[in-house]
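With one protein chain held back, the other chains of the complex are shown just where they sit.
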Amino acid sequence: MIDEIIEEEISPPAEPGFWKESWYQLTRNRAAMAGLVIIAVFALMAIFAPLVAPKDPLIQTISARLTAPFTDGYILGTDDLGRDLLSRIIYGGRISLIIGVVSVGISLVLGVVLGITAGYFGGWVDRVIMRIIDIMLAFPYILLTIVIVAILGPSLMNAMVAIGISQMPRYARVIRASVLAEREQDYVLAERSLGTNNLELMFRTILPNALSTTIVQATLGVGEAILSSAGLSFLGLGAQPPTPEWGLMIASSKQFITSAWWVVTLPGIAILLAVLGFNLLGDGLRDILDPRLRD
Amino acid sequence: MLKFILKRLVLLIPTLLGVITLVFFMIALAPGDPARVMLGERANAEQLAQLRSELGLDQPLSKQYLLYIGRVLRGDLGKSIVTQQKITDELSARLPATIELAITATIFASILGIVLGVAAARRRNSWVDYSTMTGSLVGVSMPVFWLALVLIMIFSVGLDLLPTGGRMDVRLYFKPITNYYLIDGIIMWFREGNSDYFVSALKHIILPTVALGTIPLAIIARTTRSNMLDVLNQDYVKTARAAGVPEGKVVFRYALRNALLPVITVIGIQFGMLLSGAILTETIFAWPGIGKWIYHSIGARDFPAVQGGILFISFFFVVINLVVDLLYSVINPRIRLK
Partner (left out) sequence: MTDTATAAAATRTGELLGIDNLSVSFHTRRGVVKAVRNLNLNIREGETLALVGESGCGKSVTAHAITRLVPMPPGVIESGIIRFRGTDLLSLPEKEMRALRGSKISMIFQEPMTSLNPVFTVGAQIAEVFITHEKLGKKEAFARAAELLNLVKIPDPVKRAKSYPHQLSGGMRQRAMIAMALASPEPGLMIADEPTTALDVTIQAQILQLLSELKERVGMALLLITHDMGVVAETADRVAVMYAGRKVEDAPVVDLFANPRHPYTAGLLGCQCSAPSNRNAARLTSINGSVPDLLTLGEGCPFANRCDNVKDECMESFPDISKAGEEHEFRCHNPIPGPGASI
């Protein structure tokens, strides 16, 4: 009885209009909404960066080097080359969001293709793909990206590819598992017997079933990608100067921590907030879309 | 049990081979001429040819691959281009520093994480719970290198309490014994009755420990909380309560033991991650471990060194994961007695 009551509270019965219902649930989840608001603010700033940013992020004013925040019209101060920090952070948001979305896009495409291939064809195809994925998982995540960037050469684009490849295993696994579960369902067998094109069948019937988990993973993945790319740039393996990338901004001004706290602190807070936004939203989505994975 | 271990060991072979292969291609498939990349634009043809033959780059790819695997299996990771030292020597000289830091960070993260996780679960929806959960979400959203710099800014630059980097105050003219400085400090304390070495080692390791341990701390706290909540709702906890077992014992003996089973796996994986995640932390705190060495090797385009370092850490990671799996089956009677 007690369990039933509590149970009911946790997992409301599935109703028609799943997405509408989910959206309603999301609006009632304060943490997720906070995440969504953070993401929206960053996204708007990124889109309208030229309008929002007070200055050009690349223009150096040597006379105004390391100006403290709220002085001489520099709201967040300047860096060691006299560039406006606020403008650089705003443009950095553009770069970070693009990195997050592109990296996750790359891993989604790879993961979906590999996952469906493995799950649908089974046999040795499945074994080979899963073996490769196991080996990728045997690497610590950050090392894997470093290895891949080292292979491809340091650049922002290659960092995105590296992060995309490193994150791929999780999507491939989720998709493969749901393909395996769905493959033997009656409707799939029925459609197969009607001669529906294999590929079309896979994408139309199997993919939507893995959608909720994938959405959750992808949301959390964007945050993780932003974090990884900042780390790679910090190591000199991602964005190259003078790109206003957050991680790179921290790396290139780390020797000034004794004299100018803002040059390191503020870009870091930007990273923290952006990643937090995606983590909050991802956690909220998990609660709503995938109650089994609940913390 | 023995069969289980053997099976896992056999499964390790293809994984390790895969790791070697991937690391091999790191150099073999690098765009352009690796020798040119490593030696820079000013190198002359003779130098390039020499490096190529040294690294076997003038051989066909398949032969290079077989040679590489053969060398790795013999425990030969090649020579560093910068120092001309054997990479295995370079690694073993730096391993203690890395392990020491990974251990302190794991201990810090585990103890604090479990305490916070249990407290949050016991007082669900209280301020303890909310602040732990918010804190851990912030913790996993933070770039480690940034946290490290902020810690230095606050505790070293601002408050002048702790050193900014290194493992020991240079003024102590310390000669390492085991190369685990905390242990060395204790040995010196006993031997000479002088606690300075230990105190200095401890002071140096605090900030790197906190920086490196924050993400695992957040993850462990979250995992502990969710497992604890799960276990506290289990029937056997109800049984224990119905049998009149005191609440403290129910929580700490009955429930915690079950809740910690999955947490131990997480701690193990995090320990493996720390060995690799330490690249950033070690660099910032000038911690002379493998991570910092890999960082500098990347900067110096010392590819054999990077390759060797990454291969070594990945091996470590794979082996630790295996140990964790085996350990889990030892402490979990459900698996143990199968």
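We call the chains A and B, going by the order they appear; numbering starts again at 1 in every chain.
Please note the rule applied: a contact is a pair of C-beta atoms (placed from the backbone, for glycine too) under 8 Å apart; a residue touches a chain by one contact, two chains touch by 3 or more.
If you're wondering where the values come from, they're calculated on a predicted model, not measured in any experiment.
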For the chain that's not shown, point to the residue among B:240, B:294 or B:318 touching it. B:240
Listed in rising order, the subunit B residues that touch the chain left out are 234-236, 238-246, 249, 254, 257-258, 261, 332-334, 337
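Definition applied: only the chains that are shown with their structure count from here on.
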Centre distance in Å when subunit A and subunit B are each reduced to the mean of their C-alpha atoms: 24
Subunit B residues touching subunit A in their complex are 14-16, 18-19, 22-23, 25-26, 29-32, 137-138, 140-147, 149-150, 152-153, 157, 222, 225-226, 233, 272-273, 275-277, 279-280, 283-284, 294-295, 298-299, 303, 306, 310, 313-314, 317-318, 321
Under the stated contact criterion, what part of subunit A meets subunit B in this complex? 3, 6, 131-132, 134-135, 138-143, 146-147, 150-153, 223, 227, 230-231, 234-237, 247, 250-251, 254, 257-258, 261, 264-265, 267-268, 271-272, 275-276, 279-280, 283, 294-295
